[in-house]
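Heads up, one of the protein chains got dropped from this complex, but the rest are sitting where they should.
Up next is chain A:
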Amino acid sequence: MDVDPQLQLPFHCVRFVEQRQGGVSQDLLIASAGRKLYSYAADSGRRLAIWPQDANHAEETVKENEAQQDAKDQEPPGKKRKTDTSNSAGGQKPKSLPDWTHIPILTISPTGKYVVALTAEDKCIRVFQIAEDGSLEQLSDRGMPKRPCALAVTGDESTILCADKFGDVYSLPLIPSEKPYVAPKEPRQAKTVQPAASNLTVHSKRNLASLEQQMMLYKQGKWGNSEEKSSLGFEHQLLLGHVSLLTDLAYVSFPDSKRSYILTADRDEHVRVSRGPPQAHVIENYCLGHTSFITRLCIPAWAPQYLVTGGGDNYLLVWNWSEGRVLQKVPLVADNSEIVVRDIWATALQTSPSETSKVILVAIDGSPSLLCFSQEVDGTLKEQGSISVSGNVIDVTPIEKSGTIVIAVDDVHNAGSIQEWRTAPTSQPVLLESFRVKPDAQGLAWEPVTEPLVATINSEGTSQAPTDAESKQRSSFSEALYGLKNLRKMRMGEDD
């Protein structure tokens, strides 16, 4: 399929996975591009697995439907599930209509045994087990009611935390129990649903008329049959909620005090610090200081008392988050231009057997350079220059033990643009680039390295980007890759 040099779908997410279990461990690179997940051997770049496998795709969907059917049969009768209809409808559609087009979130569990992925359009959280040979086995798929925006796995690997577009954070067991799920009983109130309004509470002519309608339906027994809430067909708990779109979530636990925290960031500039489950309803603090939406919460593993945040502001903030105190405001651009921080990574790269460089990396949406900072002991960041790559930076994954980072590069759009497509493919598609850190007297320097991992994957490619497709498909593809800008609030005229 890669006879012609063609535009290749960039990797949306890349994750280096260090496999610690077993004697013959093999490190992996797990990545998503388009609607697929890829698993590569980290030393050679050899492709170990693709999910879903195209040939089996149709079959798989059928199987899934059957599984769902089973689950439904085991449920007590009379409980309708709203999600069900939409899911099976998706399955029955012809194969030409894929149920998702991209995989925007990829999280590896702390031990590296599981991959948690989100498939976009069907809002499905899928858990995969990584086999020793690097293949991916899907253990579960759970469709969420609202689009998930961030996923985290707790340190004990028991729980997935999911923050969604509606502002809610749910917890789900990483591995659902074998027992069929029985939804908790409806609140007593809901059993005797009748119109909540009465002629004591509504008075206007129109309201009274519609109340009369409702009472009529009620008397005929037709009132309140509509599903009040679509209960999900799997175990889940609502932990907390914002009245705003959530953009990121971080889970931190302190082994000494045994305390854990959930940090949530929203589109309305808030960072909320809550206690970890089961006390997530106790809000400990807020970190308030951004004037635009927040896209990323980054807590360095080496100093979890600090937090670095970025988003629609042209600066980062460094926090002592337990006190809600800003330690530093870090400008990202010289002028006043509008930018969106795409992502922030904290990594301790090994430079010698005894030394590490503690680095904070920042990607700006639609920019081919990766900004670098070092973090001082007091938490403050020190600028270290930037790394330039051939296309926009999409994602980064560090390989700490070799002191390198692997950057997923957008080879489809022009560097520096989130809309314009390249007219001709680069002679050799570039999906990944890799760099090694070199501490010197002035600070940090980076040297490009061409590892077999990067070379092999670049030469093999992913799958073809929709170059000849009509522009609508193109723009929806661009939108999927660079959607963060839409979080900015539209300042329309005066409202009232």
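Here is the rule we use: a residue touches a chain if its C-beta (ideal position, glycine included) is under 8 Å from a C-beta of that chain, and two chains touch if they have at least 3 such contacts; residues count from 1.
What we mean here is this: contacts and distances are computed from a predicted model.
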Hidden chain of the complex, named as in its UniProt record, picked from "C2H2-type domain-containing protein", "E2 ubiquitin-conjugating enzyme", "tRNA (guanine-N(7)-)-methyltransferase" or "Centromere kinetochore component CENP-T-domain-containing protein": "tRNA (guanine-N(7)-)-methyltransferase"
Which of A:M216, A:I283, A:A301 or A:V333 contacts the chain that the document leaves out: A:I283
Of A:S44, A:Q237 or A:S417, the one touching the omitted chain in the full complex: A:Q237
Interface with the undisplayed chain - residues on chain A: 166-168, 170-171, 184-189, 195-198, 200-201, 203, 226, 228-229, 236-244, 257-259, 268-270, 272, 274-275, 277-283, 285-286, 288-289, 291, 489-492, 494-496
